[in-house]
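Apart from one protein chain that is not included, each protein chain of the complex appears where it belongs.
Letters are used for the chains, namely A and B, taken in the order the chains are written, and counting of residues starts over at 1 for each.
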Amino acid sequence: MTFAKQIFIGLVGVTMMTGMLSSTVAAFEPNKPVEFIIMAGKGGGADKMARLLQAIVEKEKLSSRPLFPTNKSGGSGAEALIAAKNANDPDHTIMVTLNSFFTTPLRQPGLRIDNTEFAPIGRMAEDSFLLWVNKDSGITTFEQYLQVAKADGSKWVMGGTGRAGEDNIITNYLNNEFGLTMKYIPYQGGGEVAKQVAGNQLNSSVNNPSEALGFYESGDLVPLVAFTDERLPLFPDVPTLKELGSDFSYFMQRAVVGAPGMSEDALAYYTDLFTKVYASADWQDYKTKQSLMGEFMSGDQLRAYWDQQNSRHTVILKASGDIK
Amino acid sequence: MRKAEIVTAIILGILSLCIMWKSGEAPAWDPTVARFDNIGLIDGEGPGSGFWPFWLSFIMFICCIWIGINWYRRTSPPSQSDAPFLDSSGKHMLLFVGGGLIGFLLVIYVLGFYGAIPLFLIYYMRFLGNHTWKLTGMISVGMPVFCFFFFDIAMRIVLPKGYLEPLFIPLYEIFL
Partner (left out) sequence: MDVLISLLDGIMVALEPINLGLAILGVVVGLFVGAMPGLGSVNGVAILLPFTFVIQSFTGGATSPMIFLAAIYYGAMYGGAISSITLGIPGASTAVSTTFDGRPMALAGKAHIALVAAALASFIGGTISNIMFTGFAPLLASVALSFGDPEVFALMLMAFATFIGLGGDDIPKTIFSICIGLVLATVGFDIVSGEPRLIFFDITGFTHGIRFLVLAIGVYGIGEMLWTINTNRHGSSMTQVDVSARSIIEAIKEFRHAKRGTLIGSFLGFFVGILPAAGATPGALMAYGVAKLTSKDQASFGKGNINGIAAPEAANNSASTGAMLPMMTLGIPGSPTTAVLLAGMVIWGLQPGPLLFTNQPDFVWPLIGSFYISNVIAVLVNLAFIPVFLWMLRMPFTILAPMIFVLSLVGTFAAYLDMFDVSLMVLVGFAAFFLRILDYPVAPAVLAIVLGPIAEPKLRQSLLFSDGDFTIFLTRPIAGPITVVALILIFLPLIKFIKNKMTTKKET
């Protein structure tokens, strides 16, 4: 290949690239601040993530208009879902979601929310869950845990975030699968739960790694088992439940969605925006440190993921008696 | 004042009863649960979800009856007073200031904060306060401009704009 030819091909490539870029950019670009709804209160895991995403967008100057975060924590996500559904301008309304994206429409059918109507912008990560106990309990393996918890019956107390939420689902699973009768007490946030276990007020918890990391490093909390498919890089010595013979894993989606009725062009713009955010060093760094899993996912792939999660949660909640 | 005292007590009493009724509601996903199932102490769990609001509203209701008794026996100051609840200038104030406030609120829904703030300030300062047009004008222009730069630009709190939204697109272009 001659040098001239290389330049020629390069030029064609560049013009095609710029052509493609400008066509996507010209199609849609926000002309006012973008409302960034957070499905949780200030300071929680979702809020932390949303504010980091906002900061990355501003720092890397990825968007011509800023994202302004709005916390809508009401009704376990109900308020956020309704706000997004009734958004005046769906092209300028995006939302960061958790698993209440699946459970709340099931638990509160009166809301008439169909979560598949939301625009699939991008799944930024999946958060994992581990089973934690206090080091003073002397428990070091899952088998020991099962023995002690079984012996204590309903005196064994598990804490978690909210009722019929992620932590409750895992607790119910453990109770059913291993014939336990652990008591579950719902709290406002995961940080509080971890602290209660560290202070010996509760016996165990199923916190996300990020919530319990401080106490893990100090040795106060001991992880026994991970509810993931593969071992977590941060906890290489902690077995997964699958290794121990039970086919169960559970994750929390951390995804950005667009308001129902968002135009195709806007969806393409935001998907592109969050693809760039995902690739940024800051996000990758955060993902590693917080032990987040999961690759970027968008469009039809993300929709298929939602369908799968919807049917899974219907089964889980029916089994636990949290829905009819 | 005496009449207002008992009327208010009755309204608050009815409100308490309404909240008691509402507290006993069954959860949305399971309408088969009977009303008032949740207001007691559930065995081994402590209070149900309706316990706290139901019994507190019950105390509110008792308080209303107590207020009624005080009214009958004329022991509380308002139940002894013959002064009108609102005298004529009080009613005048409520009509113009209170009405202006409600008008302000309604206009926000249509024209957003930046349309409503100048209108309200002009109404209040010029027509209720009899200030000069110059002063009124300065404040009713200055206040929204301050709010725009403080909230929309500096704090990134986007106030609602109502139908005036298109006018702000160029401003975002310049300042954001």
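By definition in this document, a contact is a pair of C-beta atoms (placed from the backbone, for glycine too) under 8 Å apart; a residue touches a chain by one contact, two chains touch by 3 or more.
The shown structure was predicted, so the numbers you read here are calculated from the model rather than taken from an experiment.
Shown chains touched by the missing chain in the whole complex: A, B.
For the chain left out of this panel, the touching residue among A:31, A:70, A:137 or A:175 is A:70. Residues touching the missing chain, restricted to chain A, are 41-44, 47-48, 51-52, 54-56, 58-59, 69-76, 78-79, 82-83, 107-108, 110, 154, 157, 162-165, 168, 183, 185-189, 191-192, 194-196, 198-199, 201, 210-211, 213-215, 217-218, 220, 285-286, 289-290, 322 (touch as defined at the top).
The omitted chain makes contact with chain B at the following residues, 1, 4-5, 8, 12, 19, 22-23, 25, 27-28, 38, 41-50, 52-53, 56-57, 59-60, 63-64, 66-67, 70, 76-78, 85-86, 89-90, 93-94, 97-98, 101-102, 104-105, 108-109, 113, 117, 120-121, 124-125, 128-131, 135, 139, 143, 147, 151, 155-157, 159-160.
The rule is simple: only the chains that are shown with their structure count from here on.
Averaged C-alpha coordinates put the centre of chain A at 37 Å from the centre of chain B. Here chain A touches chain B in the complex through residues 31-33, 35, 64-66, 68, 106-110, 322-324, going by the rule given at the top. For chain B in complex with chain A, the residues that touch the partner chain are 28-30, 152, 156-158, 165, 168-169, 172-173, 176.
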